[in-house]
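Every protein chain except one is present and positioned as in the full complex.
Letters are used for the chains, namely A and B, taken in the order the chains are written, and counting of residues starts over at 1 for each.
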Amino acid sequence: MSEKTIEKTAPAEGAVSDKATAAEEKAAARQASLIRDGWEILRKRPMFYISAFVIVILLALAIAPGLFTSRSPFSDGFCQLQNSLNPPSSGHMFGYDVQGCDIYTRSVFGTRNSIIVGVVTALATTALGGLLGIIAGLRGGWVDTILSRVTEVFFALPLIVGALLIMSIVGGGDAWSVSLIMAVLGWPQVFRIMRGEVIANKHNDYVMAAKALGADTTRIAFRHILPNTLAPVIVVTTMNLGVYISAEAALSYLGIGIQHPNISWGLMISDATDRFLTSPHALLFPAAVLSITVLAFIMLGDVVRDAFDPKMR
Amino acid sequence: MGRFVVRRILQAIPVLIGVTFLIFYLVFALKGDPIQALAGEKRADPNVAAMLREQYHLNDPKIVQYWHYITGVFTGDLGTTYTGRPISEIVSERFPVTLKLALTAFGIEAVLGITAGIFAALKKGKFIDNLVLISTLVLISIPVFVLGSVLQLELGVKVGITPVAGIDDGWPNSYILPAFVLASTSMAYIARLTRASMMESIRADYVRTAIAKGLPRRRVIGIHTLRNSLIPVVTFLGMDLGALMGGAIITERLFNLPGIGGQLAKSVYLRERPVVVGLVTLLVLIYLVANLVVDLLYAVLDPRIRYE
Partner (left out) sequence: MTTIEKTAGVPAPRSESDSTPLLEVRDLHVEFHTRDGIAKAVNGVNYTVSAGETLAVLGESGSGKSVTAQAIMGILDMPPGRIPQGEILFRGQDMLKMSGEERRKIRGQKIAMIFQDALSSLNPVLSVGYQLGEMFRVHQGASRKEAKAKAIELMDKVKIPAASARVNDYPHQFSGGMRQRIMIAMALALEPDLIIADEPTTALDVTVQAQVMDLLAELQREYQMGLILITHDLGVVADVADKIAVMYAGRIVETAPVHELYKRPAHPYTRGLLDSIPRLDQKGQELYAIKGLPPNLLKVPAGCAFNPRCPKADDICRTDAPALHQVTERDGSELTGRGSACHFWKETIHG
């Protein structure tokens, strides 16, 4: 009987447009509350502050490396071969690499490329995968079939193998070209999530209600479906930041990512492997910086998922 | 069940064709003349070059070349290198190494990852749970090649309990450390996925029913929770076998294992197009077969799938 205890139902002949707006406001309010709730959860997690703190430092390093070191890796005489593989000392706290370059300075200047790759790739995969996912999910039919088959092809091709092939064709790279290649190979992941969310939301009662009340397709897509797919896409994008920074390092390590004279932590690690047993510092310092960076972004992704993925609540 | 299998195989064919076509085009877009590359520094003999071009259908349009290639693949012929060595020979020499590596890694990540995930879920919020959460975070964050180098130094060189590199000690000794390194990231993801999935299904109505039936806890967890929790994990494992074969490129280089990965990198560098296409096709085939197996396993785990 509980249903009956609620007040009488509203008269049937209400203005349709009013009700459509009301439904939209409701959807928007739900979305707003989802984000607000997520923010409330985030604010209480120490992990959020730790990762945010590290990321702020990393951003500062990427934007203004000059603030953190008085040297420049691009100046003449920066690398002195007689310093090759010298261990850490005062003024050169990370020591020198094989070429006799100061590892601390190179690590600082390498931040920018890692951040560029992480941010650009994560955003590009989200934009491309998200857009195609919305189209496939909304249109359905042959568009969906073709796009879904295409993503299966990409899924079957391991990232490293694909990158290996593309890099050998287009040749050596900087942060931008590596980002582009990884975005080309990485978008199907976001596509799948977005498509799944759109299809799931398409059949939700509130979308049906909006449709019944006469809202048109674009309106439904942008006012009703899109906001409700945002949470999982935000989560996967955040998590991808760390994943792609790590992937760039792996590609550079294999010699198919960022190339000399660009600076990349992965490349620095690669250069240090041959003499790792005798001079581990040349590998361990860039490796530590890289690991901390990836950890910060993965941690951020983790807390963001806990906060925004309704299924995790 | 039979129809399900047939349908999944039929669905895999366009993907296979799509991938091989993509690879084929990518590879043949590689810069440089392969025949010239074969000759090295000196100029290639034009007659020999012409003959080789003819033999490898290099004068035909790309699509015809692709046709020659794909029909070969389906009859079990991966082609030959430009020096006349059958690719299947390279595969049979190198593939077992990669397969042993990947399967060992697969076993490690499945067993350790799932076990850690289950314990974390059952002891939610306790020490074990936090330990799993933190250690997986660290494992995900440390790049494979860094972890590999460090373990190689610590365990291989300093302690000396594992071989530093190479496969001279055979399976399992030579493979354990590389496989662990290769498995590390996925293992962490599997542990987290198992934990999340387990915690979700432990709250399910049917678990409440199982408790209400007076079943012992062991049975509630082992029979009524675990199987349902493993469904997403199995999906991940299937997708991951392909990634492991790709990831082997790094591990093989790091530990100097003579597998497919090293060969692939070398062949790309040397512009040995048929080898590259052959090896990548093989990797994709393995991925597709693994996915097929996963789909079948999926149907075994979840009866709702079978009758759709």
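Simple rule for what comes next: a contact is a pair of C-beta atoms (placed from the backbone, for glycine too) under 8 Å apart; a residue touches a chain by one contact, two chains touch by 3 or more.
Quick caveat: nothing in here was measured; it's all calculated off a predicted structure.
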**Item:** Listed residues B:N173, B:T209 or B:N256, member touching the removed chain
**Value:** B:T209
**Fill in**
Cross-chain touch to the chain not pictured, restricted to B:R85, B:K126, B:K158 or B:R227, is B:R227
**Residue ranges of chain B at the interface with the undisplayed chain** = 204-206, 208-216, 219, 223-224, 227-228, 301-304, 307
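Here, only the chains that are shown with their structure count from here on.
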**Inter-centroid spacing, chain B versus chain A (mean Cα positions, whole Å)** = 23
**Item:** chain A-touching residues of chain B, taken from the complex the two chains share
**Value:** 14-16, 18-19, 22-23, 26-27, 29-31, 137-138, 140-146, 149-150, 152-153, 157, 196, 200, 239, 242-243, 245-247, 249-250, 253-254, 264-265, 268-269, 276, 280, 283-284, 287-288
**Message:** Give the list of chain A residues in touch with chain B in this complex.
**Reply:** 149-150, 152-153, 155-161, 164-166, 168-169, 171, 242, 246, 249-250, 253-254, 266, 269-270, 273, 276-277, 280, 283-284, 287, 290-292, 294-295, 298-299, 302, 311-312
